[in-house]
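Would you mind keeping the following structure in view while I ask a few things?
All protein chains but one are shown in place.
Chain lettering (A, B, C and D) follows the sequence in which the chains are written, and residue indices restart at 1 in each chain.
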Amino acid sequence: MHPLTFILILLPFVAAACCFWTVSERLRSYIVLTTGGTLMASALLLTFRAPFAFSPEPVWGLDVHDAVKIPDFLLTALILYYGFRRRSFAVIVPTAVQIVLMLWFEGFMIEAPSVQAFYCDNLSLIMVLIISIVGSLICFQAFAYMKIHETHRHLPESRQPRFFGVMMFFLGAMNGLVLSNDMSVIHFFFEATTLCSFLLIGHDGDETAVRNSVRALWMNSLGGLAFTVAMMIIYRNLGTIGLQQILRTSPGAGLSFLAMALLCLAAFVKSAQFPMQSWLTGAMVAPTPVSALLHSSTMVKVGVYLALRLAPVMHGSFLSHCIAIYGAFSFLAGAGLAVGQSNGKKVLAYSTISNLGLIFACIGIDTPESITAAVLLLLFHAVVKALLFLCVGTIEQHIDSRDIEDMRGLYAKMPLTALIAVMGVVMMIMPPFGLLLGKWMAMEAASANIFVIFPTAVGSALTAMYWARWAGTLMSDPFAGKFKPESQPPMTWGVLVSLCAGAGLLSVLSPWVYAKLFTTSMILHYTPPYVLHDGMLENAWGVFAVLPLCAVAVLGFLQSIGAVLWAATGARVVTPYLSGIQTEEPRVFTGPMNRRVQAQAGNYYLSNLFGERTLTVWINLAAGVLLILIVGGTL
Amino acid sequence: MQGEIMDIGLDNLLGETARIKVEGYRFVTISCVEINEIRMELLYHFDRNFQLKHLRLSISRDCRAPSISPVYFAAFLVENEIQDLFGIRFHGLTVDYDRTLYLEKDVKTAPFCKFAVVEKSPVCEEKTP
Amino acid sequence: MTRTIIPFGPQHPVLPEPIHLMLTLDDEVITEAVPAFGFVHRGLEKLVEIRDFHQMIYVVERICGICSMLHAMCYCQGIEEMMGIETPPRARFLRVIWSELHRMHSHLLWLGLFADSFGFESLFMQFWKIREKILDIDEATTGNRIIVSVNVIGGVRKDLTLEQTRGILSELKSVETELKRLETTILNDYTVQNRTVGKGVLTAKQAYELGLVGPTLRASGVMQDARMLKYAAFDDIAFTPVVETDGDCYARCKVRFREVFQSIDLIRQAIGKLPNGEIAVKVKGRPDGEVTSRVEQPRGEVFYYIRANGTKHLERLRVRTPTFANVPALLTMLPGAGLSDVPVIVLSIDPCISCTER
Amino acid sequence: MFEKILTRARMRSPWMLHFDCGSCNGCDIEVLACLTPVYDVERFGVVNTGNPMHADILLVTGTVNHRNRNVLRNLYDQMPGPKVVVAIGACGLTGGIFRQAWNVVGGVDRVIPVDVYVPGCPAKPEAIIDGVVMGLEKFMEKQHVDIS
Partner (left out) sequence: MIRHGILIAAALIFGPLVGGLISGMDRILTARVQSRIGPPLLQPFYDVIKLLGKEKVVVNVWQAFCANAYLTAASIAVVLLCLRSDLLLILFIQAVGSVFLVVGAFSSTSPYSQIGAHRELLQMLCYEPLLILVAVGVYLQTGSFRIAAVHALHQPMLLKLPFLFLVLGLVLTIKLRKSPFDLSTSHHAHQELVKGLLTDYSGPLLALTEIAHWCDTALLLGFCSLFWATNPIGALLLVAVTYLMEIWIDNVCARMNWRWMLGYGWGMGMALSLVNLVWLYAR
């Protein structure tokens, strides 16, 4: 297990350095491919090893805690430097305070911590799998993407070495974060991801990119500050900064809920929950692989990961209830804002916020069922959302727009990508796919709480609305004769297809994924809430027939495809109904003055109901109140 | 015929119309009558409390008439109709169907004319008022 | 805001007749409405060259099937004025009776279609059920349901017997009671009011300046009704126009609904005062000169300009139908309305496209 | 066997599309009147679909003019087979009183094939219903045509 852990954490760092110094594109692609492949293999191998905990032998008298200390300071100092360089007061102040606090903590407070440096249970394992497999796939796709991206932008010299360097570095940092047990080590990786995010958002270097990257940086450094303070309070109260040690304290034994609240605050910031969502929506200026990797499937998941870790100790507390309501609210608000968007990436961003909110709600409810829901949502959301992001990226490079309106009838232009995107949408909202399984669990678990179930119910309807609208828009197209997939670099379609297939397969296997995660070694020590038999997940009050439904879905799918073939061969093709004045061109009718007019139907974005500008103010206000409630309630 | 009839020329049509509007008359319609090979007659009918007033404009077939639709919006429809059916062109129409209100694209004739049915491009313009 | 462009018509289930409206919408709110015509244009006015002035009655009756009687009446009155013919009093009263019956069936038809335009199918059925009674009267008295063809120059072709007048009065009685029952629904129902009140508002000034006519104008508070010209027998019949002031679709509905009762009243008066005597006079000579003639049709005032040259063929027949005058109102009312209000607003002027284009 | 059931179903479920081609409204409103309580053509399964994609029977009233002939053609083409066209009224048959007007093409059969002619000016609802029922019988002949 030691080598696997080290490979997972250190190999990306080495690869990052190599990428950074490699000019040759071919060599760089080999580096990334090898690293990605190794990471995937190691992550898969790790599944057989978990759970475990260990500390490596000190090298030259330095254990992991000490080894990270200096880089941690360097990293924070680097953030401070960027704060000065961008002249952002909002970055400088929290970072400076953070450095001072850290100096005090490391210098005066902490004594040799005797905690294990690394710890891996099923939760970490899921995160590692997501990071290593989905992350690597995204990095592969980034090759094809960045090539076109840079051609579009006519850069004098390629910035790809830096880009891939940061991406690789990020993978290592993420693996480190989820495998660490020592909170100060986690803090180091936490800050590292912030920095990576900052660098990647600002990658294109234009004005909006820089502005949005600074916004992401200051918001996240607030999170970092909250994390530091929480760490100090915990150490003062409990005398340890090992996560497992904290979790083992029985509730009420000197555990400070303020610290928990602060940690949750840090988690909310990382997961871009309201009212700190604007950094994530701003981050959409980054190249799409970045959005896919950092801002949907991995980095934003750090927040829910942290909260999940802490869930057992918060069980039944006021804080926990507040988080549940806050999460449900976030789910609703995110979905509402997504309805009002026509910018594809923004829809994805809000949908991410919304889904993370749902996960938080599950964590807040804190029953075995809801925790199961949270974990499944986390897993499936990562895969499917990454897929959708990559689809949008690919589409964007073909049609030069990320607006949903411009994707109208995309099926005619790029059938493969359009179909995969529609599949992605289907997997987002429909049974028997994993996300809906998670949502089903979440709703059944939330039913006991009226404050949670109301926003969840409405939010879920909104979610279905904006996804269905998008899927429909992609397919909105006059009759296209035969299915001819567009030509795309293998790196692109390969990744898309494998993510899509992977998500589908994972959905079919979800009962066994559940079994693996919850029954072989219980996640977070919860008793497994569902019984698995005949491929169905059952508990006392509900049953989700995963496997039978999958079987029926496959049959239905095949039959429907048969219908498509039937329609494609035997049917007469007519132009759509246009009040009898259609012309031979599919969308054109003869209008007034004998002009040929193109009929069109724009999507409804209900801008006066779900307009971003007005709605955001109210949502931020409400979320602010809830946050005050969360933090204030613990005092 | 009921009501007062005024003969007017191309140059004072718009002025008269505007005056009539100020007096509170409503627009009723325009009737076009083909007199002979050259002349056409446009009758502008107005109404105020069931009192009719008619402006009679004699116009050469190949002249453009000024449109009164900027004064009376409702006139645009009938002017377009006359354009289509009699071939008299109006300029300054608020909504100009360009002879497609009733006619298909390929029709170059003026279907309601007895004497000279083929449309000619207008050669004379009236003096601008 | 996203743009939507819809071809509304020529074939569209809420439009009984082909007219095309190119609607541009932002989020179901109309920003622009451009109409296209010519789907019904036949060029009837030019038929004066082929048909003589007697035969033209049959043509003008078919300008529009719904107001056919009033077209013919207007035409005949014009020719009569031109030729100096004095129609016998009984014919004038009979014209009033049939024209008001025509107005009733037209308004009932409209009320049904209007109810249908906001999806109130059962109300549509009820109004059309009542309307059948009027058509039965028409059929019993003239031999045809819709195009009654009673007018000739110099009078009418058919007479009413005493039994027939009694029959009409008793039928009207039952029509009146049945209509009273529907009053609460069409005027006071919450859902109906929701769909009609405040939709397609025209102020009195707007309505007047656009040159609107008929119920559309009167619903905006302008008291103008061609029956005030006291043509036919209206000088002997007590008559005050129905006027509403709100100027919205609801007001138009109310005006028409009240006008049905008014028509019942007018018919009763006409039958009560029906003088005895001839129903038509012989016509001699050919028309010459020019004349204008106006009659209040169900949809508003129709304007005929007739020019004759002493031959049996008229020189020019110009018909300005009420819908032709009301179309500009449509273009003023539609922008700003919602897509779901389009049928309601379009129907609120009671469009008759076959009149408009002739 | 299935053919029999199908033909039976077709004859019992004629969905109609009404297109006013330039009629004077006389026949139009009579067509609508067929749907209303006194005549209630839904007894025979007739539904006014208003949409060519769903219709089996096309009821055309009025004369064809130069502009709406394309519309009529379009609507006819959009209807899935087997389909029946019923021309209603004197104008729909020949152009009627309007046939000499300048913008009149003539009867409906100048543009699309007509199966049933319903005379009258305007045609009475009874006649229209009769025409529709006669149209239904055409389905017997058409059962093998039009659909592949």
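The definition used in the following text is that a contact is a pair of C-beta atoms (placed from the backbone, for glycine too) under 8 Å apart; a residue touches a chain by one contact, two chains touch by 3 or more.
Small disclaimer: the values here were computed from a predicted structure and weren't measured.
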Missing chain: touched chains present in the view: A, C, D
Candidate in contact with the missing chain, chosen from A:Cys391, A:Leu578, A:Met593 or A:Ile630: A:Leu578
Hidden partner interface residues of chain A, rising order: 409, 411, 422, 429-431, 436, 440, 443-444, 447, 450, 453-454, 457-458, 460-462, 464-465, 468-469, 471-473, 475-480, 540-545, 549, 552, 556-557, 559-561, 563-564, 566-568, 570-579, 586-587, 599-601, 603-604, 609
Positions on chain D where the hidden chain makes contact: 5-6, 8-10, 12-13, 15, 36-37, 40, 42-45, 47-51, 53-54, 56, 78, 80-82, 146-148
Residues of chain C in contact with the chain not shown: 4-8, 12-14, 28, 115-122, 124-126, 129, 185, 189, 191-192, 194-195, 338-343
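The rule is simple: only the chains that are shown with their structure count from here on.
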Pair of chains joined by more contacts [C-beta pairs], C-D or A-D: C-D
Chain C and chain D: spacing of chain centres that average the CA atoms, whole Å: 27
Intercentroid distance (Cα basis), chain B paired with chain A, Å: 69
Separation of chain A from chain C, taking each centre as the mean of its C-alpha atoms, in whole Å: 66
Touching two or more other chains - residues of chain D: 19, 51-52, 67, 71, 75, 102-103
Residues of chain C engaged with two or more neighbouring chains: 10-12, 34, 38, 41, 43, 46
Chain D-facing residues of chain A, complex: 570, 572, 574-575, 577, 580-582, 590
Interfacial residue positions of chain C with respect to chain D in the complex: 10-13, 16-18, 38-44, 46-47, 50, 58-59, 62-66, 68, 109, 112, 124-126, 128-129, 132, 135, 145-147, 352, 354
Touching residues on chain D, where the partner in the complex is chain B: 66-67, 102-103
